[in-house]
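Note that one protein chain of the assembly has been removed; the remaining protein chains are unaltered in position.
All chains are identified by letter, namely A and B, in their written order; residue positions are counted from 1 within each chain.
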Amino acid sequence: MKTLTIRSRQRDDFVVITDQVVQIVQSSGVGDGLCTVFVPHTTAGITINENADPSVVHDLVLQLETFVPWRHPDMRHQEGNSAAHLKASLFGSSLTVPIQDGHLVLGVWQGIYLCDFDGPRSRTVHVQVVSTDTIPEKEEAQS
Amino acid sequence: MKTLTIRSRQRDDFVVITDQVVQIVQSSGVGDGLCTVFVPHTTAGITINENADPSVVHDLVLQLETFVPWRHPDMRHQEGNSAAHLKASLFGSSLTVPIQDGHLVLGVWQGIYLCDFDGPRSRTVHVQVVSTDTIPEKEEAQS
Partner (left out) sequence: MKTLTIRSRQRDDFVVITDQVVQIVQSSGVGDGLCTVFVPHTTAGITINENADPSVVHDLVLQLETFVPWRHPDMRHQEGNSAAHLKASLFGSSLTVPIQDGHLVLGVWQGIYLCDFDGPRSRTVHVQVVSTDTIPEKEEAQS
């Protein structure tokens, strides 16, 4: 397993981590398998969305705020960041992407984002790779 | 890894793909393991929900639209489909189902759905299977 450290710059901040995850998959030497990306925080999530036009992320943050506003009069959590906790559960803490021929099978428009909902902070992302190749190949066993 | 091609018929369309995924798991010959279903798109998602009464999907689409309406005056993305991007992140791009004794452990009411939020289109779904059987069994090693 490899761990990334990511810095967010504002309260709601989607930080692209695609290149770092791709790098970990390539370094693993796994040909076919699964790559899980996991965020060990409760006010940040992980998602895949468009990596081309930054206005998509702007609109995601904007529209999410319309139904998960920062404040609600009946909230009890003293830290006052319950909305960030809810956004984290809505986006999720983990995602899993197949690996084929040594590459993540991301779509052409897809990027992997750490989603901070209570930044700016330093955040951690864990990346774990498992292989489908359960039976060692002969050339590996002999080397 | 296997890849499915799925055609959606309208803007918001939930297409059942359970049988195709079950088929891939059975063909893989894996006894115990994990099956990841992944959508390489940014305006479509993947989910598990009721497969019996079609009115459930009707109600999901209806209620989702109440808080993620298609238009918002401050959206910037030129394509005008930002709501579909948000729905994709809320539902997620991947899900992982355990395999036991060669079968997906889906509940009796569960079906796997490709969720198009910006159809109609032709969509792709990747299905990857990994096994828990990491140590080759003797009969396999000898064959």
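We take it that contacts are C-beta pairs under 8 Å (C-beta built on N, C-alpha and C of every residue); 3 or more make two chains touch, one makes a residue touch a chain.
Note that the structure is predicted; figures quoted are calculated from it, not measured.
If you put the hidden chain back, the residue from B:T3, B:Q110 or B:T124 that touches it is B:Q110.
Among the residues B:V39, B:M75 or B:L95, only B:L95 touches the chain that is left out of the figure.
Residues 1, 34, 36, 38, 40-42, 67-68, 72, 74-79, 82-83, 85-86, 88-90, 92-94, 96, 124, 126-131, 133-134, 136, 140-141 are the ones on chain A that touch the missing chain.
In the full complex, chain B touches the omitted chain through residues 32-34, 47-50, 53, 55-56, 58-60, 62-64, 66-67, 90-92, 95-100, 105-107, 109-110, 130-132, 134-136.
Methods note: only the chains that are shown with their structure count from here on.
Put simply, the C-alpha centre of chain A and that of chain B have 18 angstrom between them.
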